[in-house]
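Next up is a structure, given as structure tokens.
Heads up, one of the protein chains got dropped from this complex, but the rest are sitting where they should.
To keep things simple, chains are lettered A, B and C as they appear, and every chain counts its residues starting from 1.
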Amino acid sequence: MTSRREELATNYFNCSERERAVFEAGIKLGTIYHQFVGTPVAAANVEILERAIEDGVRVQPFVKDAKVRISREALRRKKDEFDYQTLTGNMLIVELTVAVGGTTVVAGMDFKDDLHYPLMYVKEIIP
Amino acid sequence: MTSRREELATNYFNCSERERAVFEAGIKLGTIYHQFVGTPVAAANVEILERAIEDGVRVQPFVKDAKVRISREALRRKKDEFDYQTLTGNMLIVELTVAVGGTTVVAGMDFKDDLHYPLMYVKEIIP
Amino acid sequence: MTSRREELATNYFNCSERERAVFEAGIKLGTIYHQFVGTPVAAANVEILERAIEDGVRVQPFVKDAKVRISREALRRKKDEFDYQTLTGNMLIVELTVAVGGTTVVAGMDFKDDLHYPLMYVKEIIP
Partner (left out) sequence: MTSRREELATNYFNCSERERAVFEAGIKLGTIYHQFVGTPVAAANVEILERAIEDGVRVQPFVKDAKVRISREALRRKKDEFDYQTLTGNMLIVELTVAVGGTTVVAGMDFKDDLHYPLMYVKEIIP
């Protein structure tokens, strides 16, 4: 069922439903990166931070599911007061599912060794 | 001319060039919102902040142009030490142009009165 | 017990231990505001977001305790796809305890009606 507000919003888009669905997926990946990069992270709070990012994405329009992992490689047991880090894009592994009308998009972000870069990309559009 | 890294990146995408172009536009709008919302803003720094957001977007992949306006309605002359604000999504008026291969996308974000919401949307896909 | 790195860091400070303790408290309040303002928030994720902010602060140097509340007044049950908000400074109620050497500082941030402003302030320095 489509809300009244969603009907009004749709009028502003000059593109197909498929195109809008990937556009919405792109917005959410940009959101995750730039909202949470810089957050203090250590072994003690990495799990709650993963869950908070997932749940923050899930309350946004059109998001059906979100899975967020923060790479543990860079996190160590705290040895002194200064031994913590702030979250970087390279640590993030994200998969999210967005649905607009009858179209579902699965998109991801993760570090690609061949690119030396955390790539945001479209994994699948259904149907 | 396509770089070697761009060729490698393209392999990860399971979608058309048009779909990828709107995806990239979505990423950039999510980036602007969540990177800069919260920044201190007043009459004294609003112009430099507009330019810094524009130039920050322009260094990102596939961005051809970006125009950023911050609504002056909410900004007043500073009356005392506490009289400044932090940037909100409702103040932002953005138009950006993204090109992937032969496809160009014009996308925008601005506050829509009928939605009571700063909408991110696809204005045009060329060709 | 003081770590080697903390000894080195102390050399850079030209102030008393009390002054350093309030300085560290100020850093953490600025961090909370500017890291998390803009995060998507709704009734569904407000509790996990409170905990994630608390735990993010707790992993930072010198923090002994942190309590974070997000005002529920502004949060409603989700009625349509667009019905969510992003966190603002006015919604935040924070109390944190920082200790440097033998000095403990309790500092807070919350919206003050008489100031129309979310104030960051020093509640107590012990001893």
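Keep this in mind: a contact is a pair of C-beta atoms (placed from the backbone, for glycine too) under 8 Å apart; a residue touches a chain by one contact, two chains touch by 3 or more.
Predicted, not measured: the structure shown is a model, and the values here were computed from it.
*Asks:* If the missing chain were put back, which residues of chain A would it touch?
*Replies:* Those residues of chain A that touch the unshown chain are 33-34, 37-38, 82, 86, 88-89, 115, 117.
*Asks:* Could I get the residues of chain C that touch the absent chain, sorted low to high?
*Replies:* Interface with the chain not displayed, on the chain C side: 5, 8-9, 12-15, 18-20, 22-31, 33-35, 107, 112, 114-115, 117, 119-125.
*Asks:* I need the residue numbers on chain B that touch the omitted chain, in ascending order.
*Replies:* Touching the chain left out of view, chain B contributes residues 3-6, 9, 31, 35, 38-42, 44-45, 48-49, 51-52, 55-62, 78-82, 84.
Criterion: only the chains that are shown with their structure count from here on.
*Asks:* Over half shared numbers or under half: where do the identical copies chain B and chain C land at their interface, same or different?
*Replies:* Mostly the same residues form this interface, as more than half of the numbers used are common to both chains.
*Asks:* Take the average of all CA coordinates in chain A, do the same for chain C, and state the distance between these two points in whole angstrom.
*Replies:* Chain centroid spacing, chain A to chain C, equals 25 Å.
*Asks:* What is the distance in Å between the mean C-alpha positions of chain A and chain B?
*Replies:* Roughly 18 Å separates the two chain centres.
*Asks:* Indicate the whole-number Å distance between the mean C-alpha point of chain B and the mean C-alpha point of chain C.
*Replies:* Taking the mean C-alpha position of each chain, the two centres sit 29 Å apart.
*Asks:* Residues of chain A touching 2+ other chains?
*Replies:* Expected reply: 5, 9, 31, 35.
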